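The complex is shown incomplete by one protein chain, all other protein chains being positioned as in the whole.
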Amino acid sequence: MADNKLHTGSSETSAPHIVNYSTYVLVWLALLAFTAATVAVAGINFGGITLLIALIIAAAKASLVLNIFMHIRFDDVVFKVFVGIAIMTLLAVFIFTFADYIFR
Amino acid sequence: MSGASNYAQSVDNSFIYIVTISVIILLGVTFTMIYFVIRYSRKRNPRPTNIEGNLALEVVWVTIPTLLALSMFYYGFTTFAELRKVPKGAMTVKVTGQMWKWSFEYANGKRYDTLYVPVNKPVKLELTSLDVVHSFYIPSFRIKEDAVPGKKDYLVFTANNTGKYQVECAEYCGMNHAYMLNQVIVVPEDQFAAWLNENSNAPSAVSNAHGGVPGAVPENVPGKLQGLQNDTVGGGASNPK
Amino acid sequence: MADHAIHGNYVDFYDEQGPHKGVLAWILSTDHKRIGLMYLIALTTFFCIGATIGVLMRLEMLTQGRTIMGPQTYNSLFTLHGLIMIFLFVIPGIPAVFGNFFLPIMLGAKDVAFPRLNLLSWYFYIGGGIFAILSLFLAGGPIDTGWTFYVPYSLRTGTDVSWMILAAFILGFSSILTGLNFITTIHRMRAPGMGWFRMPLFAWSIYATAWIQLIATPIVGITLALVAIERLFGVGLFDPALGGDPILYQHMFWIYSHPAVYIMILPAMGVVSEIIPTFAHRTIFGYKAIAVSSLAIAFVGYFVWGHHMFSSGMSDTARWIFSLFTFLVAIPSAVKVFNWTATLYKGSIDLKAPLLFVLAFIFVFSIGGLTGLILGALATDIHLTDTYFVVAHFHFVVFGGTGFIFFAALHYWFPKMFGKLYNDRVAKVAISIIVLGFMMLYFTFFILGYEGMPRRYYDYLPQYHGLHVFATVGSWVMITGFIVMFANLFYAFKKGPRAGMNPWGGMTLEWTVPSPPPQENFEEIPVITHGPYDYHAQEEAKEKQEEFNHSAEDEK
Partner (left out) sequence: MSKIPDAAVVNAALPSGRPDEEHLLEAHGHKDKMGSKIGMWLFLLTELLLFGGMFLIYGIYRYMNNEDFHTAGQGMNTIIGALNTVILLTSSLTVAMSITALQKGNKKLSLTLLGFTIFFAVWFLVNKYFEWSHEIRSGIYPKSPELLNRSQGEILFFGLYYVMTGIHGLHVIIGIVVLSFMVSFIARDRVTSTDYSKLENAGLYWHLVDIIWIFLFPLFYLLR
């Protein structure tokens, strides 16, 4: 139920989640790999979807940082909800603004 | 068709539609409220009854306003769609706004500082601006559109009657925004054709009749603005001689 | 405050000995009540400045042509009037004053989650206000763009736009920090037993508002900052001469500024939901519907900003999408209005000044909201946009909505904040005068607008003269009403009789602490066992008492 999920009263009583160095290093390697990939792909022309590919890779990188480095994955649900609210709002604002420009 | 332009009536109709519903709801809410306050005053009703809510009622007063609101949207939308349709064979006039005056250019290259249009013929105005955003507004025709620098927008209308109609700049554009006035002069088609082919680009006496000089108005405005007296909404227009 | 002595066995927060004395005890205090009162003083001051400017504008409109000022002065005045009223009065408005003072108490907490941050936002607020005032006296002279800062005019004018933008930016920061503080407070500081659906509706509305403050303010912050950057460095961003799109600026501005109108009205709606049950002495009708509709307004409110741009040259598709959503956002407001009315049903109504204010609000706000629908419909908005019709609409909702409720809240919580009672009769007279003046002043604007009088006009055509005169007279009536109201409150503050703990018979937690509250609000954090407007229990207790009396009599 929504009200229970949003409530943050008791979950912090659990012990802090300590992430291993190795996890971080793995994530870092993945991020470097993504960076290499996006640079490599930029050289090739995929036409209209070039930008899309670049953005998908960027989103993948960002979600790694969010989930692991920023602990969203291990933290209380409220934080997921918070980030979700912000991202959804931003997305909606993009869609509505483009609704003007695409149909000009 | 009544109204100064082809759209005036349909815009007024949607206005009346929304206002009617609104007034009914407003009076309903207000009188219910007043009745309750009197009927259930502490003197008359010392013991309140605690009612937590009522799902059926809640559903009713979500659904009915939604339907009403959607109908208002639909009415406004269809009328607007009509407003944006450019009829075939519409005469195009280029309208340029700048601080603080309007100028008009016709297809044959004729430039003028007042908008002359033939009666009963669709006119398309192509709006743009040289400096800041202005807005071309003809209250009697119920139309308005911004003139944006670096961009072209359009406005369409067909005047139903001959006469003079007020034009106002409706987007704030600096000191003399209030004096960026002009007028549309609707004339019979033959008269218009004759005027269009006249060679003079200089403003005629007629176009200055409104006295309020568009543009150059000093900080201390001398005298009073003289608008087109009859040109309130719903009023007719003065006939040209 | 000499006469706030020790009442019986407690020390109220005015008399609590902190580490500082005199003014410092206020401006260095992190106590949410003191901060709330400091906001109250600042906001009321700015309101009076803004209102005085408004009255001067009306005076200019008394006659055609020049009455008391030139066009440039008039243009600066309405800009300042709009900026002061919006950014310094109604946006911080109810949350900053009453949210700060009462939210923690109503949640059963000792303070907000971040008391020092709270003081910092007050400083930002004052700093922003000072910058705004300062900008008037700098080289370029008072800003003349209108409160909307539309480009390219705001890029071209020689007046001090950048300073005012800096002020708005700082005020935005203040607003964000307050919102952040309140969200955290509501998540973390509720008393044990107070689940989400046992919170007072005021807290709900503050919660929804805080989210809008948080998510929308940064966008206008950065947009205005970009305008300033463009002015200062000539970077090509919005200037059409450099390829920029003025309409994109309008989008960016309204992405914030439409949700901002809900920042203004939601807390007011929350206060209404407190006042009605208290004076009707019964539980609120449709608690959950009202609570959830606040969130719904906050949410849908994001998707309607384009209704300010129907004639701006936006694509036709976007126009109808925004129009459609505009109509949808009206529904949650309708739900609230109906639930409030229903709460009066079978109540036991005590028509005191705060309730009278609220009744006036419902009437006036409904007019404002319903005319919002006229503006939301495409065909009619094309005719009415940028006319006095819009000016009328927003004074009805902003002033008649938020403004009225700001003062209603002041009357409602006055005894709690200052421990004094005001004269109810005089207050009601003042309200009646204000409403009369209000209708004369602003209803006239609807007619003017419909007849084609554009807004932000220094001068007008002869056919509008009569109505303008009538409106100006209305503004004088209103001044009278406000002077009576302020005088009445001021007298009460000085000489009014002492208020008890619960003068209205309210049920929320602030009525369970002494007036004025002690430093830490509660001696012991309360444990919540029922909803916020649970008049059942009270009634039952009364009935039991009576039964007991009866049976006692019977035994005799």
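Every chain is named by a letter (A, B and C) in the order it is written, and numbering of its residues begins at 1.
One rule holds for everything that comes next: contacts are C-beta pairs under 8 Å (C-beta built on N, C-alpha and C of every residue); 3 or more make two chains touch, one makes a residue touch a chain.
No experiment lies behind these values; they were computed from the predicted model shown.
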{"item": "Among the chains presented, those that the missing one touches", "value": "A, C"}
{"item": "Among C:51, C:91, C:113 or C:499, residue touching the chain not depicted", "value": "C:113"}
{"item": "Residue among C:155, C:176, C:272 or C:439 touching the omitted chain", "value": "C:176"}
{"item": "Residues of chain C in contact with the chain not shown", "value": "109-110, 113-114, 117, 176, 179-181, 183-184, 187-198, 214-219, 221-223, 226, 229-230, 233-237, 242-245, 248, 252, 255, 288, 525, 527"}
{"item": "On chain A, residues whose C-beta touches the chain left out of the figure", "value": "1-4, 7-10, 12-13, 16, 18-21, 24-25, 27-28, 31-32, 35, 38-39, 42-43, 45, 50-51, 54-55, 57-58, 61-62, 65-66, 68-70, 75-76, 78-79, 82-83, 85-87, 89-90, 93-94, 97-98, 101-102"}
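The rule we apply is simple: only the chains that are shown with their structure count from here on.
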{"item": "Chain-level touch network, classified as line, ring, star, complete or other", "value": "line"}
{"item": "Identity of the chain that, by mean CA position, is farthest from chain B", "value": "A"}
{"item": "Where chain A and chain B are represented by their mean Cα positions, the distance between them in whole Å", "value": "47"}
{"item": "Whole-Å gap between the CA centroids of chain A and chain C", "value": "36"}
{"item": "Chain C, residues touching no fewer than two other chains", "value": "247, 316"}
{"item": "Touching two or more other chains - residue numbers and ranges from chain A", "value": "none"}
{"item": "For the chain C and chain B complex, residues of the former touching the latter", "value": "64-66, 70-72, 75, 144-146, 150, 152-153, 156-157, 240-241, 245-247, 280-283, 285-289, 311-313, 316, 319-320, 323-324, 326-328, 330-331, 334-335, 337-339, 341-342, 344-351, 359, 362-363, 366-367, 370-371, 373-374, 376-383, 385-387, 450-452, 454-463, 535-536, 539"}
{"item": "Residues of chain A defined as touching chain C within the complex", "value": "3, 6-8, 78, 85-86, 89, 92-93, 96-97, 99-104"}
{"item": "In the complex with chain A, residue positions of chain C that touch it", "value": "187-188, 195-197, 211, 215, 219, 247-248, 251, 255, 302-303, 305-306, 314-318, 321-322"}
